[in-house]
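What follows is chain A.
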Amino acid sequence: MVIKLRLDPSSGVATYLQLVHQVKHALRLGVLMPGDRLPTIKEVVSDLAINPNTVAKAYRELEHEGLVVGRPGLGTFVRRSLGSGSTADHTRFRRDLARWVHDCREAGLDQGDMEALFASVLADSVQEGIA
Partner candidate 1 sequence: MLWLTWRQHRMQVLVTTALLAVLGAVLLINGAGAADFAAQNAPAADCVADTPVCSAYLVEMNERIRSVGELLSWLPLLAPAMIGAFWGAPLLAREFEQGTHQLTWTQSVTRRRWLAAKIVGLGAAVTLGGLALAGIVEPWLAAFDVPPHNVDRFDMSWFRVVGIMPAAWWLAAFVLGMTAGALFRRTLPAMAVTLAVCALAFFGLLRAPSSYATPERVVQATVMDEPEPDDSLHVTSYWIDRSGVKYTAQERELALAGPCGTDETTKKYARCSFGHGYRQVTEFHPADRFWQFQWAEAGILLIPALSLGGLAVRRTLRPRI
Partner candidate 2 sequence: MTADRTVRMFGGGSGELTAPAQSPTALEAVRLAKRYRGTWALRECTMSVPAGRVVALVGPNGAGKSTFLHLVAGLIAPTRGSVRVFGEPVGQRAAALARVAFLAQDKPLYDGFTVAEMLRFGRHLNPGWDDALARQRLAELDIPLNRKVGKLSGGQQAQVALTIAVAKRPDLLVMDEPLANLDPVARHDVMCSLMAAVAETQMTVVLSSHVVSDLTNACDWLVVLNRGQVQISGEVDELLATHRMMSGPAELADGMAARMPVISDSRSERQADLLVRTGPGTPLHDPRWSASGVSLEELVLAYLRRPDTTSLPRPTLTISDR
């Protein structure tokens, strides 16, 4: 099994949406690549004790967005990856970010400070229509 799906019961988000987000997150991170098989519905519910319909709904949603495709009798497979930028770009950005994190730590910022800072900058850029 390539990935294991999880649930956060206190998040207030509908279960099927949580599953959708997890798959998308995995796609973004490159944990799931095109051609990988998602866990079967039976595998997911054996772990999470949720209704099979819920998983089916999540997979339908992903299929609707063109991210996965279901092949009868074989499973549900990743169709395309998510996110922009090449792998080389990602590697460069990871390195830049790592350096930024290192610098912040040197300056005495903790994780919460860094997250708040990043979220604020991101929000500003969205407002300015750059991102």
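For anyone wondering why these and not others, all candidates are chains of the complex that A comes from, given by their letters.
Everything below uses one rule, namely that contacts are C-beta pairs under 8 Å (C-beta built on N, C-alpha and C of every residue); 3 or more make two chains touch, one makes a residue touch a chain; residues count from 1.
Not measured: the values here are computed from a predicted model.
Could you work out which candidate touches chain A in the complex, given the options 1 or 2?
So the candidate in touch with chain A would be 2.
Taking the complex as given, what residues does chain A use to touch candidate 2?
Those in contact with candidate 2 are residues 7, 9, 12, 15, 38, 40-43, 45-57, 59-60, 63, 68, 70-76.
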